[in-house]
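Note that one protein chain of the assembly has been removed; the remaining protein chains are unaltered in position.
Entry: chain A
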Amino acid sequence: MKLGRYIAQKTVWYLVALVAAVSLNFLLPRLVPGNPVDVIVSNLSRGGSVTSEQQKQVYESYVQEFGLDQSLGQQFLTYLAKVFTGDLGTSFAYYPAAVNDLVGQALPWSIAVQLPAILIGWILGNVIGAIAAFRGGNWDRSVFTTSLFLSAMPYYCLSILLLYVLAVVAGVFPVGGAYSLGLSPEFSVAFLWDALSYYWLPFLSLVVVFIGGQAVGMRSMAIYELGGDYVSYARAMGIRDNKITQYIFRNAMLPQITGLALAIGTLVGGALITELVFSYPGVGTLLFNAIAANDYPVIQAVTLIITVAVLLANFAVEIAYGIIDPRIRAAKSGEK
């Protein structure tokens, strides 16, 4: 029954993390001295792009929406109720657009770039790292140094270099954006084909760095396993190298699964800025514009979505780990 306990324990911890994240998301912007709405509205009027009529509307809707005249606890409950019914509020900068719509437009672009980058990068990185560890010698040294260099490179630095070299200088890819001017997002072959040419650069800059990071981790895990007692024992027993390689790979893979959980958070953060570099219309660009315009509801929505996505991904990875890890499985059958 250890697996059940393991899952229950993880669930509790992730729920606690979720509550903490939502509370931070609620509390931190309210630590601004004075009424946040006053600050925002005065900023809006300074920009001069908003008429006083709109300003008043924004002010009243915000005060009413979040019940700013109520106590902090009451406000938190209001906030929770709104969040859990899927209502993220109203944008300031694009009043009266709902935050839900803005996020809904941006999210598919981000997911389309990040999800394949995570999966492909993880698989390729592990295979490359394992090969480097088994081969050793010069092969290992060159793979290790290259991977270390790539994994050390911030995502956005590689993005800038790729954009400049491949798009501006060589002209192989279009410079920035997600689709050609004049097209609008739709599910047609022509549009998807066009979007694909814009897709390569952001995808490449994420996946290359991610491969590097995973390869470095896998290499050192595999080297560690190579020195294990069971390897010497298997060799002494005359077990073939292929079989031993299999054992090593399986054992070295386990910690890499938790490594995936940790890497997802970093990748999502890096992807935010990669989108900026390519002016890709995803969540990162939305966040950037919202910060520039002091659009608090959008910023809070984006940070909340990122947190929930990262927590969910980590939770899924940890549960998978519990199912895969033979120690947890063995303990389970042993107790029966």
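Rule of thumb we're sticking to: a contact is a pair of C-beta atoms (placed from the backbone, for glycine too) under 8 Å apart; a residue touches a chain by one contact, two chains touch by 3 or more; residues count from 1.
In this text, contacts and distances are computed from a predicted model.
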Name of the absent chain as recorded in UniProt (options "Protein DltD", "tRNA-specific 2-thiouridylase MnmA", "Sarcosine oxidase subunit alpha" or "Peptide ABC transporter permease"): "Peptide ABC transporter permease"
Option from A:Arg141, A:Lys243 or A:Arg327 whose C-beta touches the chain left out: A:Arg141
Options A:Ala178, A:Ile223 or A:Ile244, residue touching the unrepresented chain: A:Ile223
Options A:Gln75, A:Thr245 or A:Thr266, residue touching the unrepresented chain: A:Thr266
Chain not shown, touching residues in chain A: 13-14, 16-17, 20-21, 24-25, 28-29, 31-33, 136, 140-141, 145, 148-149, 151-154, 156-157, 160-161, 163-164, 168-169, 175-176, 213, 216-217, 220-221, 223-224, 227, 255, 258-259, 262-263, 265-266, 268-270, 272-273, 276-277, 287-288, 291-292, 296, 299, 303, 306-307, 310-311, 314
